[in-house]
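I am attaching a structure below and will ask some questions about it afterwards.
Missing here: one protein chain of the complex. Every other protein chain is in place.
What follows is subunit A.
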């Protein structure tokens, strides 16, 4: 028998992911072996430590450009930049997830398996500390996201997609308050998410049939010199795209977004809005730029139509919303449309501006959801828009920060929102996609309306008896809010360092 030839493994390049997966496994053991009282502190420190260590590992790798473990993982500029930003955004979401000061026991239910409304449930609703499983789940999910943006063949991409999604489905069901809504959100996210990944998988099968292999470089060559039926190519590309567009919440695959964002615990919503979006677009960039750039003239108009549809749906439906979390969900759908405009520029500028947009939007949306966790009444978070009326009079600092974030979403100059939109629109014009920019500008104006309506509501209404109070944030939430707001200002006033970083990173290896 011949000797097996094993592929070389560059452990250094894989270190960021290995750290996260290792820490998540340790986290599960901690769950078993430590007493309940000290668990929260240990789990939170372990998760934060793992994310920071992984971030340091990414920084040490910043010059690495390699393809390792038999072509399954590509470590290149976009991978490292997106991994770094995922870890930075993940760290801030962990701070929100770890908050235990605002509400007794924190935002997560103690035992999610207990039937809602039973005697036991009423007892645990009172004061039992929240589940700490949420930390290992978050770290697993982050690890999956890191692998998702690095995946260099379609199988690795599918596995990473599942590793990042499965923990998120569970985390959606863990809210302490309004548990029925939370479970319903988890059910919807799970059913639609696995439906979309089944489409992704069938697409992988078709592309395997077309290209004779699943490595993205093989697909690239097969696209350039096709030997099999084009039906396999276009069918496969369409099905794979459905899977990715679903994760990125682009119309018409956005329908789950508002429901899931509203029902999930707010810190988890923040994680989904910031990190999942980065991961999904990272994978979409790699698929379109590395594997399928040979048929760019065929998919550009289709995805362009999807981008326009997404921006219109997000902007128009945001106007009609009456719930703060749903409004932010529709705004995140519209923003996904703007990111897709950057992706469709299909040049180096498009790649770098897309990555910039993802980071800028991620920090702003984390701060926005962080503030949503603070505005509360006796029943938990008060998310109905009418309840926010007059909040500016009662707590000017928080309302001021929220106003600033909304202005950033609307794309007012001197905020990161303006710089990011400017960058993606500039790239799209350069890439010959002016029609997308026209729609982008029109929908930005539409989208400014719901934001400004909230600003008016905050500052120009009189506070009433029922205006909820703003809780005093604990250290963790304060830190998350400060990071989010400062990043939003900094990327608006001095964006140059990050833009340079994205430009240096904007080169895929094949």
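Basically, a residue touches a chain if its C-beta (ideal position, glycine included) is under 8 Å from a C-beta of that chain, and two chains touch if they have at least 3 such contacts; residues count from 1.
Criterion: contacts and distances are computed from a predicted model.
K.L.:
Determine which name in "Aspartyl/glutamyl-tRNA(Asn/Gln) amidotransferase subunit B", "Cytochrome c oxidase subunit 1", "NADH-quinone oxidoreductase subunit K" or "(2Fe-2S)-binding protein" the UniProt entry assigns to the undisplayed chain of the complex.
P.N.:
Answer from the record: the omitted chain is "NADH-quinone oxidoreductase subunit K".
K.L.:
Among A:95, A:214, A:250 or A:271, single out the residue that touches the unshown chain.
P.N.:
A:214
K.L.:
Could you tell which one of A:31, A:184, A:221 or A:293 touches the chain left off the display?
P.N.:
A:184
K.L.:
Where the complex has a chain not shown, which of A:169, A:369, A:425 or A:508 is the residue touching it?
P.N.:
Only one listed residue reaches the unshown chain, and that is A:169.
K.L.:
Of the residues A:50, A:67, A:97 or A:112, which one touches the chain left out of the display?
P.N.:
A:112
K.L.:
With the missing chain put back, one of A:201, A:223, A:423 or A:454 would touch it. Which one?
P.N.:
Residue touching the chain left out of view: A:201.
K.L.:
Contact with the hidden chain only, please: which subunit A residues?
P.N.:
Within subunit A, the residues that touch the unshown chain are 112-113, 115-117, 155, 158-159, 162, 166, 169-170, 173, 180-181, 183-188, 190-191, 194-195, 198-199, 201-202, 204-206, 208-209, 212-214, 258-259, 262-263, 320-322, 326.
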